[in-house]
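This report concerns only the one structure given below.
A single protein chain has been omitted from the complex, and every remaining protein chain is retained in its original position.
The letters A, B and C name the chains in turn, as written, and every chain counts its residues from 1.
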């Protein structure tokens, strides 16, 4: 009955054309390993969503897996821009629903609560709003109680939400440490939830602090145990981001050619173990281990 | 700069006529000590709200402090009904906005997010809805995206929310263990927040698990350190409910005369220390201490 | 294994309720018989039945029974504790809850319920605790099982107050009101089990408890009921079921001694 499975099996829960709520926030807690697997499987036609896109999104766009983005922003922080995402937008290769990050979160929140829409006071007066109205995901309305102008945002229920978490028990009760950005709302809204964790812990450990459980087992479709599955992004209280590899990736992301070389070297034909070996192996990973007092 | 203060000072934040979101859920984590203080101060004209009312609400209604209720349900669980609440409703001494508990929570949620209203699919077709529409807190509407019928619930932003928590640091960063029912939304929605805690812990302790913080210090107007402040209701991982005293209270609550005698004996002219002495003192309280493995 | 022993009506109701709960379902279960029924189902045919508590607790595994949702005894063993909105919003309002097993003060022929107040003989009202999340569960769960004492003043022609929608006025009632599909799948009393006629959405007698007389049943029901000549008798508890109830689930006989 445990949802514990392999990365390959978990990736099969993502079907071509699905809307996938991603895990990360720029350079932290990205579901890198799942993005790699989707690139290897040549997933196609995905819509990807996040309040802030990170490396995982750039991989999926650069490799041609995604054709639509629902997002607020995205970058590799000071390491650079999401080169493949920005390039695809500039060239019209992906369609975008670009909104504020709170608008993405409110769309997930509405989806997670099963309410059809949520009002918001952002977006008003900006150039972001008209394309969202045209796309049918926002409307200008009025608060029926006060007649004040308000934007109504349509609920978003992704087919799949993926979250890279610090730990779960074997039944899939997942615990996230540190900030959770849109993970609560995205996993609550999604039809299927994939959880990837650094550690499998006992159910007694989870039950000892049940307040920390992000997503309960009966909402988890697949659980994958994959230490360093978020590399090169950071996992709070587990490991720091890999600055060297992020710089290398940011550089590769500047052009499609360099990106394709990066994918050929680090993604295609690899598995998670050989990817970790290629980025420096145990010696490199040891340097990233978080200081328990600092969390990074 | 610490919001740490006395119960009397905290109670002064509740002004006659205020809307006060209560802390408890029937027989657990009630802000009994604050209710006692408001009874002693002869607070008047309060509107009290909760998804499930408990003993604290019955005290405030029985003593004439409250004139309006916004609630979904309420009882002393198997110890009995909220006699004073039900009697006041039967006699028309309080006005009620009776809705489903999720409706109360959604009204708080809207208030906490600063959105003017939230749609809900409860209440439809029931006798609960028309009085809420008449009171101006609900409207029958349609989802503008699908034209489906839906109820729109007006946001509720209480003047004060009170929460009895297990612990906080001296700055007021409060941690709740166990389920939180509507405490997140109520404290988020309120203008002023009063936190009453069993223990004051170090800021380092709070910072070691910042994910557990219910309400951050800068949202806390008053913090009161008052062990057994929720007695006779339970505080998870601290103490069990006092079955003997709850039975005594449930009995007193059956009639105004018995209630008035209860108040004369246990509330008026007492302070928290003499109240605890009157209910059995240290010997009695020791019998309630929670087993760390069970939490009760 | 199926030797018929003597059993209480409460035990019969527990067993009848347990049989209506399916493996893997997400369920709200009220205090008392519904809760014992869920515990029995988990120990027999439905080990993955997930019990939800509106207070913010999912999938607890209590080792003793307490006094209500707010009693920490009912939270024991849960691996997820959060908010009312986590359970009632992200699960129930999200449309993921299969069944709510609820009591009511009054139930009508279309399975609508009243959890709030009843009329007094003196013309006034008698107020009760209110339904809490019961309106939400009746409105939003994929189905409900209702439990009510079988008396004329409880199985009524007309509710004092309709707080928990069943099928409202019939087959189109929920859709017309804007409610999702749902409504009662069973109504369980101390005299019989009702199911729902699909064409009319009215309660029909599915089985009569052993020893209950048809005339007694009609007389105790406030609305007209049809009791077919070949109506089944409610299947009694097996000795395994009785043993589980008496020795494992409710050894103190808090909820299964009576009636």
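Just a few scattered comments:
Heads up, the rule we're going with is that contacts are C-beta pairs under 8 Å (C-beta built on N, C-alpha and C of every residue); 3 or more make two chains touch, one makes a residue touch a chain.
Since the model is a prediction, treat every value here as computed from it, not as a measurement.
Shown chains touched by the hidden chain across the complete assembly: A, B. Of A:15, A:121, A:139 or A:265, it is A:121 that touches the chain left out of the display.
From the options A:3, A:54, A:210 or A:229, the residue with contact to the chain not on display is A:54.
Contact with the chain that does not appear here is found for just one residue of A:17, A:45 or A:179, A:179. Across A:16, A:42, A:148 or A:261, the residue that sits in touch with the chain not pictured is A:148. In the full complex, the hidden chain is touched by chain B at residues 1, 112-115, 169, 171, 173, 188-189, 203, 206-207, 210-211, 213, 216-219.
Where chain A meets the missing chain, the touching residues are 24-28, 51-52, 54, 71-75, 77-79, 81-82, 85-87, 89-90, 98-103, 105-106, 109, 120-128, 148-150, 178-185, 234, 236, 240-241, 290, 294-296.
In this text, only the chains that are shown with their structure count from here on.
Central chain assignment: B. Criterion: smallest distance from chain C-alpha mean to the mean of all protein C-alpha atoms.
Rounded to whole angstrom, the centroid-to-centroid distance between chain B and chain C, based on C-alpha atoms, equals 29 Å. Between chain A and chain C, the centres computed from C-alpha atoms are 41 Å apart.
Residue positions 114-115, 210-211 of chain A are each in touch with at least two other chains. Within chain C, contacts with two or more other chains are made by residues 57, 81-82, 85, 89, 93, 140.
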